[in-house]
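Note that this is a trimmed complex: some chains were dropped, and none of the rest were shifted.
When the chains are written out, they are named A, B and C in that same order, and each has its own residue count from 1.
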């Protein structure tokens, strides 16, 4: 099996939910969502094969964006919404 | 690849979740949802090709409106619901 | 294009999440959900054509009612659940 590299399997990249800015927080949310997929399916060849399918399917793109939205709720709350 | 312009890839347009009004907050939520899609699929031609498909499909429209609803929960909480 | 009238494109009808009663709050939630759809697809003819499809499909009705439920979570929190 052509396995996803170890750094792609980290559940919380950077080890913390705290980020300096909303922009970084949202990038973290997206990465967390992606790494969930890697952990469920760590075979890189299968992931790469699926990419052209879901990434050209509007419904899949909407579904993927929803996971980011849910992860971001958590990251934003952790950061008190960066209210300063 | 005909790439989405850089400003369409910003995760949090404006760099903050704080907005003056609920109206602006909801517009931000919608833009954040759209930019998630851009980041997952930055090829503008594929995005443009998908537009007539999902935007005439009631189920896709419902799904897309749900992502906005989830993003808006975060933006509204960040703004203490604009309670004033 | 036969465009949705401007008032159907307002993100937060009335400009506030605060309502006098839960009944009004839930009506606002439903309207916000509908206006999200209008903003994604502002062509009235396409919307009208889709109506008989989703509104006679139980799964679509369930999906639409879920968006209202999510929007209502936000409106209800904004109003401190009208605890009085």
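In the analysis below, contacts are C-beta pairs under 8 Å (C-beta built on N, C-alpha and C of every residue); 3 or more make two chains touch, one makes a residue touch a chain.
Remember, predicted model here, so these are calculated numbers, not experimental data.
What's in place is 3 chains of the same protein, and the file's complete complex has 6 copies in all.
The working rule: only the chains that are shown with their structure count from here on.
Centroids built from CA atoms put subunit B at 16 Å from subunit A. For this pair, subunit A with subunit C, the centres built from the Cα atoms lie 29 Å apart. On the side of subunit B, the complex with subunit A involves touching residues 10-12, 15-18, 32-33, 36-37, 39-41, 46, 49-51, 53-54, 59-60, 63-64, 66-67, 70-71, 73-74, 77-78.
By the touch criterion given at the top, residues 21-23, 25-27, 30, 55-59, 61-66, 68-70, 72-73, 76-77, 81-83 of subunit B touch subunit C in their complex.
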